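Inspection log for the structure reproduced underneath, given as structure tokens.
A single protein chain has been removed from this complex, and every other one stays in its place.
First chain written, first letter: the chains are A and B, and each begins at residue 1.
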Amino acid sequence: MADDIRSLTANLAHDPDSLAFLQLGEALRSAGRLDAAVRVVQTGLERHRGNADAHDLHARILVDAGNIAAAADAWGRALALAPRHVGALKGLAFLAFQEGDIDTALDRLETALSEDPSDPSVVQALQAVREEGARLEAEIRLRAGADIFAGFEGADHGLLLLNERGLVLGGALRDPADDDVAEEVAGYVAGAAREATRAARLLELGDWRSLVVEAADGHLHVSLPTPDTVLLVKRERAVPPGRVGLLARRAATAARVWVEAQR
Amino acid sequence: MSRTRVVEPWLAGPLEHFVSESGARLTLILTPAGQVLAQHGFTRAVDVMSAAALASGIAASTGELARLLEGGAFRALSHESQRHGVFLSRFASPRGPLLALVVYGYESSIGLVQLFFEELVTDLAAAAPAAPPRAPVLAADFERELNESLATLFR
Partner (left out) sequence: MTERLHEALDRVTRVRGVRGVLLVGLDDGLVVADAVMEGVRANAVAALAASLVQRLARATATSGIGQPGFLHLEAERGALLTLAVRERLMLVTVAEPGVNVGLVRLELLRAGAEVR
């Protein structure tokens, strides 16, 4: 690391007008030498005021130094120069998330994802923020005395939470004739979840995350929100499996909040 | 309450594991001569005696058939009806050759029974204590041993 910094410093000294200050600033930041990093970036910015990457780096150094307000300004400047700058979008999303502004965090991350769909850090951040959003929503609903899945699409006919022994804990399940089939299906699904656990164990697949079944007239999505509960989502065939998966993730978060509140 | 009964304690663990994993409804482990060593699921002594006698007879007759056909011994036999499947297999153990008779229902399958039967054979081989010295079997001894075994199996 020290050698890298020495060599990057030499590069910058050799060509002070170059963008070598970005690499040097990043190396100093990674090494925890924040004062030196700030000086390098500020000097670089004097020559490259219109460089969005430089403002993004400046902001990240400021965050590391605990200067959140100045970091927000620096990312704001980066976005003014490049409105779809992924680093600045991620940074501002992070700050919004820290302040509990989930919607703004989601907006920023979704824009970042549309700019670079292959960035795993954006994908992970988006998942974490969605999860937190769902958790907060669930807590609010719970405080208002609502059911586990109140407000969820299909909560009255296609969302069911059961324990590992197949007893219904919440939600509802109805067949196409509108008959209540929750208890009967809960028994079968608990058995299937046990079988999935056994199959995954014996086939050395590790813990299973989801079980998706496409049938002639609909889908079932089964998951384990907690080790001792099973979540079942049922949807019509026309609903894309990806959407069922998203709904299942949100419902699993709500289920976890509910289970936690019961303990 | 466990529905597994054994004449010798080392049989209990492997048999209980097999029954729980395979979903078998009834299981008998017996010697080729028909002496029952362990059972799961039978509730009446008379059923155990009949099943053991039949299993032993089927194993003997198919073994003889295999010998006539000169095709080597049959490893296992399997029959399925609408409600039940029956699996009968001869296997080697440190205590000599043994037979297993397994009856399973719709909640299991011959695939599952065969899969976990392989484990049962391995587990029994690992659990078996050294064989006791063998004494000649007299008819009177056999009758007494059989009665003792049945008493143990339905204790």
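Basically, a contact is a pair of C-beta atoms (placed from the backbone, for glycine too) under 8 Å apart; a residue touches a chain by one contact, two chains touch by 3 or more.
What you see is a predicted model, and the numbers here were worked out from it, not measured in a lab.
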| item | value |
| --- | --- |
| Absent-chain contact - pick from B:A33, B:A53, B:A73 or B:L115 | B:L115 |
| Listed residues A:D35, A:D103 or A:E184, member touching the removed chain | A:E184 |
| Among A:L79, A:L211 or A:L231, residue touching the chain not depicted | A:L211 |
| Where the missing chain touches chain A, by residue | 173, 175-177, 181, 184-185, 188-189, 191-192, 195-196, 198-200, 202-220, 232, 234, 237 |
| Positions on chain B where the hidden chain makes contact | 80, 108-112, 114-115 |
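Basically, only the chains that are shown with their structure count from here on.
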| item | value |
| --- | --- |
| Gap in Å, rounded to a whole number, between the CA centres of chain B and chain A | 54 |
